[in-house]
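A single protein chain has been removed from this complex, and every other one stays in its place.
As written, the chain order gives the labels A and B, with residue 1 at the start of each chain.
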Amino acid sequence: MPEGTLCNRQPITTDEQLKLTLSDKGGKQYYAEMEQLEVDTDKLWSAIQNTMKSRLKTWLNVCAKCGLCADSCFLYECNGRDPRQVPSAKIHATLGEIVKRKGKVDNAFMRNCMDIAWSWCTCCNRCGQFCPHGIDMGVMFSYLRGLLFSQGFVPWELKIGSGMHRVYKAQMDVTTEDWVDTCEWMADENCEEWPGLEIPVDKEDADIMYTLNAREAKHYPEDIAEAAILFHVAGENWTVPSEGWEQTSLTLFAGDWEGCKQNVLHVYDAIERLRPKRVVGTECGHAHRATVIEGPYWAGREDGQPPRPFLHYVEWLAEMLRTGRIKIDPAKRIKELVTLQDSCNYVRNQGLKNITREIMSYLVEPGYFVEMAPNKEYNYCCGGGGGFNGIGKYRPQRNIALLKKRQQIMDTGAKLVVAPCHNCWDAIRDLEEEYPMGIRWSFLKPLVIKMMIVPDHLKPQDEEGEE
Amino acid sequence: MYNFLTGPMVWITFLVVVVGLTYHVVTYIRGLDWRLDRVGYRPNMQFGLKGAARSIFFWLLPWGSHGWRAKPLFTLLFFSFHIGLLFTPIFLEAHNIMLRDSWGIRLPGISTGLADFLSWVVVIGGIFLILRRIAFPEVRILTSAYDYLLIVIAVSPFLTGLIARYNVGDYNFWLIVHIITGHVWLLSLVFTKLNHAVFFFLSRAQLGMDYGIKRGGMKGSQMSW
Partner (left out) sequence: MKKKILLATTGSPASFGAARVAFEMAKRYDAELLLFHVAGVPKKGFSYQEVSDVRSQEAVSVDEDYMAWVEEELKTTYAKQLEECKNSRILLATGLPHREILRAARSEDVDMIIMGAHSGDSSAVYSKGYPGSTLQRVAKAAKCPVMTVHRESASYMGGFSHIVFATDFSKQSESAFKYALSMAKEFDCEMTLFHALDITSKVLAQSDIEDKLISLRKRLRDVYGPKMGEFKNFEVDVWEGNPYVEIVKIARERMADLIVLAHNTRDLDPEQASMGSTLEQVILRANCPVVSVNRPDKV
């Protein structure tokens, strides 16, 4: 069988195919079909020739095999320092081998590549910081994922994820109607407590356009309400687009580069349509990476910048705290040991290391903030990045990968972890589930709402209350 | 034989090295692709160059980067080896005499004692590099015969030079071997992984530009190498 009905080289582009793939419980048939999937070696080799230019070629060729990348990799350390987990070994056993054999590789080889690309690497890019030759193996694994996706060797959930984006323009089946309705719902649910609270949809020429993660709309719209409350309190003239609101990109995890481009263009179209002064994205790492850091290049913008200044939520929040548009009640500051998770996607990959620390300085009573070690751009991945959290097939490997973060958190002695990234947040939640250690974790929004000083004119007026 | 190796062959080798390395540099830079690499090199050149310079500088400094500091002993080994490898042939008195005889120019020389010392550093360093590849599982798994060959190519002119210098065995024989291995050494700069003599700078500069442009540099946040 050259191509299966579920597992094949075509991305999912119709709702029908999406539902069909979804109905395959746990991807059982999908993975069974994968064992029969033929490798289109000509296509593979021509893809490599067209896209592997001097940077990647040099990285593969110039590797001195010195092994200095070994200790940089948390997966190497978590897996008993298995030499096969050395980043250089991993990439040369996969991408390196495909190139060496000029694309002439078989099914079993490709399936092994898939396992390594998605369960032995989270594309956290930490190894690139330790290579004397500046070889970033995370980037190479992203590239490998692209090759694997184009050949149909991609984990089931990510095939679906890419399909969700292509069909629903969101990582989950949230339609435009669902989304707009959710905004109304959240405004309605909170308007008594926050008189005048609005979630303006499609307002043109606003100061801020807000984009987010479809999971917020689907499972915890509270997060949208919290964002609205904070914009409201800060007095922002803001809006959300009815289309192009989904900022995340499972296509990035899947290696579906064409899908990545489609996603980011939805957001950019919304920017062009509504002409906001600036755009703010939610507390998500990969969404920011996909839309702000890599997105401009997928969209073909040579300067590497989105159409309008595009801030991560932490940048906006830091600005509000700095300028006093949101004020923290000093009495309510955090007075217990608290640590901060640096997200690879916007700390290592966009240098926002000091912004989050500035926020912590407002939220935490001096002396209670403990850094993880290592931290900032040298922090380790949460253990669930790059799609790892969502892939059922690799759950056991993911659970091992959590151990590094567990150790780091335990070493801080903190019981509260601030994690302004969806993936990190999830990984830390799962960490507590798998290896209970009595920690709590939080996004920034609920913390700030709890601690901020609400100006009198924004409080509900007609409430008398108890004496 | 001696005359050929120290006459026309030198010209040939130098020519091949200069042309070959220039070719590497030019094709590398021409092969950079802002779309595929997802780095806006051209419009953000200022940021890129700054990032490139920082990236190279901190890694040229012994213990200058987090990476070097993470492995202090290896860093010591690595820097001594490379310093010996590069300084000795350029500043060796004997080489300088040949240079003066043929081109009439000369570089400042180093004392024989220092040259001997540096050569020994290279030889012993090479041995340690080999031992390291055998001893550590995380390096062993990466190592192939080619990696040993590279060390042999890199070290052999120094070893043969020392043998000739101490007059062990037939001086003329060892001198010829020394010159041949020297040529191999130079030509390997073009044709083997020893091309990292230029690719180190190119690749480091590229990643530095990536950090300088896309990964924080334009946000005013410098990568702490």
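Just so it is clear, contacts are C-beta pairs under 8 Å (C-beta built on N, C-alpha and C of every residue); 3 or more make two chains touch, one makes a residue touch a chain.
Keep in mind that this is a model prediction, so the values were computed, not measured.
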{"item": "Contact set of the excluded chain (shown chains only)", "value": "A"}
{"item": "Residue of A:Gln171, A:Thr211, A:Thr291 or A:Gln408 in touch with the missing chain, whole complex considered", "value": "A:Gln171"}
{"item": "Candidates A:His219, A:Arg322 or A:Lys335 - the one touching the absent chain", "value": "A:His219"}
{"item": "Positions on chain A contacted by the hidden chain, ascending", "value": "22-23, 25-26, 157, 160-161, 164, 171-172, 185, 188-189, 192-193, 215, 218-222, 250, 384, 387, 389-392, 395, 422-423, 425-427, 429, 432-433, 436, 440-442, 446, 450, 460, 462-467"}
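Here is the rule we go by: only the chains that are shown with their structure count from here on.
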{"item": "Chain B - residues contacting chain A, complex", "value": "27-40, 42-44, 55, 59, 66-68, 70-71, 74, 78, 136-144, 147, 193, 195-196, 199-200, 202-208, 210-211, 213-225"}
{"item": "Chain B partner contacts - residues on chain A that touch it in the complex", "value": "51, 53-55, 57-59, 61-62, 64-68, 70-72, 76, 81, 83-84, 86, 88-89, 92, 128-136, 293-294, 296-298, 300-305, 348-354, 376-378"}
